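Here the complex is missing one protein chain, while the rest keep their positions.
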Amino acid sequence: MNLSTLNPWILTLTTFLPALGALLIAFLPRRDRDIRWFALAISVITLLVSLHLPAHYREVAPAGSGSFAYEQNLHWVTSPNIHYHIGIDGISLWLVVLTTFLVPFCVLASWKSIHERVKEFFILLLLLETAMIGVFIALDLFLFYFFWEATLIPMALIIGIFGHQRRVYAAVKFFLYTMIASVFMLAAIIWLYAQSGTFDFTELQHLLATGTIALPGHTALWLFLGFFVAFAVKVPLFPLHTWLPDAHVEAPTAGSVLLAGVLLKMGTYGLLRFNIGLFPAEAHRNAPWIITLAIIGIVYGALVALVQPNMKKLVAYSSVSHLGFVVLGIYSFTQSGMDGAVFQMLNHGISTGALFLLLGMVYDRRHTYEIKEYGGLATPMPVYATLFLIITLSSIGLPLMNGFIGEFLILSGAFQAKAIYGIIAASGVIWSAFYMLWLYQRTFYGVITNPINATLPDIDVRERSILWPLAVLALIMGVFPNFWMNSIDTSVAGILEMQKRAASATAPTVSTFYTVFK
Amino acid sequence: MNDIPISYYLLLSAFLFACGVTGFLIKRNVITLFMSIELMLNGVNLSFIAFATRLGTLDGHIFVFFVMVVAAAEAAVGLAIIISVYRTRETLNVDRVNLLKL
Amino acid sequence: MPTAADYIRILPEIVLSVWGMTVMFIEALLPPGRSRKGLGVFAAFGAVAAIAATAYQAQPQFVGFGLNQMLRVDHFSVFFHFIVLFVALATILMSLDYLPFQKIDHGEYYALILLGAVGMCLMSSAVELVLIFIALEISSISSYILAGFRRNAAESAESSLKYFLLGSFATAFFLYGVALLYGATGSTNVFDIAATLGNAAHIEPLAYVAVALIFTGLGFKVACAPFHIWTPDVYEGAPSPVVAFMSTAPKAAAFAVLIRLVIDTASPHWFWVIWIAAVLSMCVGNLGAILQSNVKRMLAYSSIAHAGYLMVAFASASNRELGISAAMFYSAAYAAMNVGAFAVITQMAGSGERFSQIDDYSGLGKRSPLLAAVLTFFLLSLIGIPITGGFFAKFYVFSAALRTHLIWLTIIGVANSGMGSYYYLRLIVRMYMFEPRTETPTPKVQLGMGLAIAISLIATLWLGVLPNAILHYTQGAPTILASH
Amino acid sequence: MHLFLFLLFGAFCAGGAINLLIQRKTINSALSLIVVMGSLALIYMLLGAEFVAVVQIIIYAGAIMVLYIFVIMLLNAGEEEQSKGSNVAKIFGIPGLFAGGIIGIWVLLQHRPQEKLISIGMLYGPADKVGMMLFTKYLLAFEVTSILVLIAIMGAVVLARRSNS
Partner (left out) sequence: MTSLNLPFWQPWLIPILPLAGALINGLFGKRFPKSLVASVALFFTGASFLAACVHAYVLMHSGAEALEVSYGTWIRAGKFSVDFGIYLDHLSLIMMLVVTGVGFLIHVYSVAYMEHEGGYYRFFTYLNFFMFFMLTLVLANNYLLMFVGWEGVGLASYLLIGFFFLRDSAANAGKKAFITNRVGDFGFLIALFLLIQHFGTLRYAAVFDVASHFSVETSAGILTAIGLLMLVGACGKSAQIPLYVWLPDAMEGPTPVSALIHAATMVTAGVYMVCRSNPIFSRAPIALLAVAIIGALTSFFAATIGITQTDIKRVLAYSTVSQLGYMFMAAGVAAYSASVFHLMTHAFFKALLFLGAGSVIHGIGGEQDMRKMGGLRKYMPWTFWTMLIATFAISGIPPFAGFFSKDEILWQAFSSTHGSKIFWAVGIITAFMTSFYMFRLIFLTFTGEYRGAPADAHSAHGSHDDHHEPHESPWLMLAPLVLLGVLSIVGGWVGIGNRFEHFLSPVIQKVSIEQNAAQNNEATATPISEGAGAAGESKVLENSLMAVSVLVAFSGLGLAWFFYMKRPELPSRIAARTEGLYKLVLNKYWIDELYSAAIIGPLVWFSRVILWQTFDQKVIDGSVNKSAVAARDVSQIIRQQQSGLVRSYAGWVAAGAAAVVAYMVWMGTR
């Protein structure tokens, strides 16, 4: 059978396979073991199916900017004019695969740590997967918003039901933060629809680019900000980040992994696809302050991570720092900066995802994330220590690991945009080494101070099978980034070209944040 | 037979209505409150009749008739409710009927 | 002489009246102590029959004025008929087991719902002030009685009394407004009034006082700020199924009247009144709900907020088609989801409605996953999450507002809907993230209740997934409405 | 003459209304209300609303007020209890009422020039004429009223009857 015949339906299949699985689990009897295996099977099958996307991407690769691969465009609702319009380009391609890739590990990581309400957990997890994939493939703003909101509920429930002590606070905070921010995006989407009668991304992009939609006064800026705030909270961009540490600390391992690995990427993906895609001129004009925030986030996140007494909080703040890099890259409007940003999204998904998985493993043993509870773990858990080190190195951007490629390209792009951006942001390489290695030292080195730690068992086969693939992948991505970069580069070039066109044809009406508030 | 302007009637009607509202606001007894409403309705009725005279159509009269029917129905139901409240609360002071609040 | 078509134009009302009176008679014949469940089922068939009658009435040849210009059948009236009748049906179904459980198993209950529905139906189709007034009174008085139906419970009686006193008070304002409007325009026909107000170069100032007072009266009925103040007390005290009924059906009908009376007598000065009322309602409703501990009371505040969202649609009624169709859609969606939510609350209420605190919902997700899931769905719809009716309702409202350039109103609205998610979320959090309380029982869902929940669930879902048909229908309404 | 009669009946009417407010005993308030209703009936007569005037006496004064007094007796409502009042009513309600009243009066008085004067019984509304309208134009409303009354009766029965449990 020629697999290419799947092309038109493959995205739909990938997206809704987990949801289907969730539905089936709902009808399974409450035998935890079976449910776990079933969920694992579903997630692995989804991963395999999603691998079709990169495998056949060349055949269907879009010719130029503004077109997508594996596109499918069906009527859903006629009024409002909502389409089931999905498709991917080189950017979303990998984000989809990242999502499907991480979920099996989440299932495995939850194997033992989730022992109550197992059924609900896996239903939520799989629903979340569908929603996350949906976010990356939606090309209809309405559909996008739908999936965007749909990620919120399972995630909030995962945090709130299966989390730790302050889980309810964290879940509610997470929900409200993102919900309140995303209603502004909804308002902007509705405004666009009200003016144009379409939700279709490509159509809207065209209409906005050609000026068919009238944008009186500061409207374009407001719309830009409407989208921006929703994405910025999700990223999370300084100073909208405070939900993240709480959510991470309280979430179960799988929740943290998906939160850091995928959900945050939804924000940066949104910035890249919709914020810049729809309002290139505004994005360009407003880049200075956004970049400033991103850079503050890089340094700030790193410095605050440095002093965290809680491992998970430390990693959470490091995410703020890393995502600052991504935003910096995106708004540098340079090829390498944006390439790097997309690549860094994938990296962060792998490395921080792996870090959370690692933290989850010690949590399973000791039920605490406090750094001072540990120390000297390298002695009882050498394999764990080794893998932790590899992931740490990936996270701090050691060359030949994935993190380096992203950071280097981003910084190089930022430097080209404006030298000072690159210089300040590059100090992040110092900070990240500082906090991660300090964490590593305090956790693994030295003699064991707490006798409980002396007898901790090293990681078992299941845990190894979670970590090794991630570690190896981190390495492969660092050595052969072009496997990913080829498709990313083309798509980024398309976006950049469009942005350049818009920036050169900038009408004098384009307003910045400052002009409004001055 | 000196004629008077319609607004005299309207002012009287407004006065009655205002008295009704005032009564509702200052009286404590539920039954008196209810009577204040009747007073308001009576004020309205006067307006209807006065306007009917001014406009020369009888629709106003019809309206008053219906208002009376409604008032009667309200009275029946209202007094039943008052009795029902009295049974459970043993008071007619409206300020003491404040189980449900905040 | 009334023609056959005239009778068809009031066919649903006739069906309801006959059915209601039959219920009354049977009730009188049934020996005391005998279960009235059968009677309830019978009444439910009455609602179904009325729905059928409305469907029949909806045919194009019956569109138009009837019975001496007293009422008018059009998309608008038919739409609200459906809302009222479906709500009535769902309410009857969810009451079947509730009434005996609360030891208030009286057949009058069903009769009151059916006859009250007559008033509400008429409100949506009446175009004559006299008829509107009487219909309004029918709906109000039946609601007063229903609110006090658990008459041995002090709260229920108090709720009834408050509703009654304040309702009558507001009705008096409404009536005074009607009188002044009659005096100012010389007519009691809505369309004539609209024509007078629309054409007269110089509108008599009395007319402004008149519409202001009418707005007061109707604002009270729809519970929009600053006339919302009765809502929490009354909803908290009234029996749960009754709250489901009166927070949706009379409200929808009152909105219909508001549209006919206020929006149709288009006056530019409306705009800011509605604007402020909308903002106030949204803010008061959403903020007020935050600290509530009683689910019914919380949903009462939520209903104030939702009235505010609806008012946003009114504020954008300068573009008739958008504003009014959005308002209609919102009414339908709100009815569906709110009835659903109250159905679950009814199910949870327990004897004497003891279990209506938010705490009582702790761990419902564990105790009764399906019920919790359903309630979550309705709450998500109330928040306005996609694929629920609540989402599209908000969507249409804000899209109408944006198309009429009400940017700030939209921003306040969406901010409110974000903020409002907090208290719905609180309930969801309780259900899923707290340990179950052992003392709260979870009675089995009976058939009637199941049907009621299913109806609202399907309606909410349908409005959320395939809103086309409904929206298309609502978009037909304003054009007819405008053709005087 | 018209002015005199109006002032006379109007004074009774207003006096009754004020008395209703002043009286502490419920029964006295009720009696004042009857005075208001009676004098209103006379004013209706002045305006030629014959049918309404009669109905006013029969229904309002005759039926409704009797019901009130019956309930007052039944519940033994004596002197009004002077509980601490509501601030909102004082702070917002009363001033609001006054403001509204002043605006209303201002509106009414502002349009006096165009206003025509009316004489006694200018629009004669006897029972036959009103009846004709009631049973033709307002037939539906009239019929619907029956439902209203039905509901009222049923409600009164449901609410007021002793519970059988």
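Side notes on the structure shown:
Should a chain be cited, it is by its letter among A, B, C and D, assigned in written order, with residues numbered from 1 in that chain.
The rule we apply is simple: a residue touches a chain if its C-beta (ideal position, glycine included) is under 8 Å from a C-beta of that chain, and two chains touch if they have at least 3 such contacts.
Not measured: the values here are computed from a predicted model.
Within the whole complex, touches from the chain that is not shown fall on A, B, C, D.
Screening C:Gly40, C:Pro241 or C:Gly288 for touch with the missing chain picks out C:Gly288.
Residue C:Lys162 is the one among C:His75, C:Lys162 or C:His306 that touches the chain missing from this view. Of the listed positions C:Ala256, C:Val273 or C:Met433, the one in contact with the omitted chain in the full complex is C:Val273.
The chain that is not drawn here is touched, among residues A:Leu95, A:Ala254, A:Ile391 or A:Leu411, by A:Leu411.
Touch with the chain that is not drawn comes from one residue among C:Met419, C:Met433 or C:Ala477, which is C:Met419. Within the entire complex, the positions of chain B that touch the omitted partner chain are 21, 24-26, 28, 33, 94-95, 97-102. For chain D, the residues in touch with the chain missing from this view are 85-97, 99-100, 103-104, 106-107, 110.
With the whole complex as reference, residues 161-162, 165-166, 169-170, 173, 203, 205, 207-209, 211-213, 215-216, 219-220, 226-227, 229-230, 232-233, 269, 272-273, 284, 287-292, 419, 422 of chain C touch the missing chain.
Quick note on the criterion: only the chains that are shown with their structure count from here on.
With centres computed from CA atoms alone, C is the chain lying nearest the middle of all the protein shown. Averaged C-alpha coordinates give centres for chain B and chain D that are 5 Å from one another.
Annotation: 30 Å between the Cα-based centres of chain C and chain D. Between chain B and chain C the centroid-to-centroid distance comes to 26 Å (mean Cα coordinates, whole Å). Across the assembly, chain A contributes no residue in contact with two or more other chains. Contacts with at least two other chains are made by residues 130, 134, 137, 141, 144-145, 148, 151-152, 160 of chain C. Chain pairs that touch one another are A-C, B-C, B-D, C-D. Those residues of chain B that touch chain C in the shared complex are 10, 17, 20-21, 24, 30, 33-34, 37, 40-41, 43-44, 47-48, 50-51, 54-55, 57, 59-60, 62-63, 66-67, 70, 73-74, 77-78, 81-82, 84-85, 87-89, 94, 97-101.
The touching residues of chain C, counted against chain D in their complex, run 2, 10, 13, 17, 20-21, 24, 32-33, 67-68, 70-71, 103, 106, 108, 111-112, 115-116, 118-119, 122, 128, 130-131, 134-135, 137-138, 141-142, 144-145, 148-149, 151-152, 160, 204-206, 208-209. For chain B in complex with chain D, the residues that touch the partner chain are 1-12, 14-16, 18-23, 25-29, 31-32, 34-36, 38-39, 42, 45-46, 49-50, 52-54, 56-59, 61-62, 64-66, 68-77, 79-84, 86, 91-93, 95-96.
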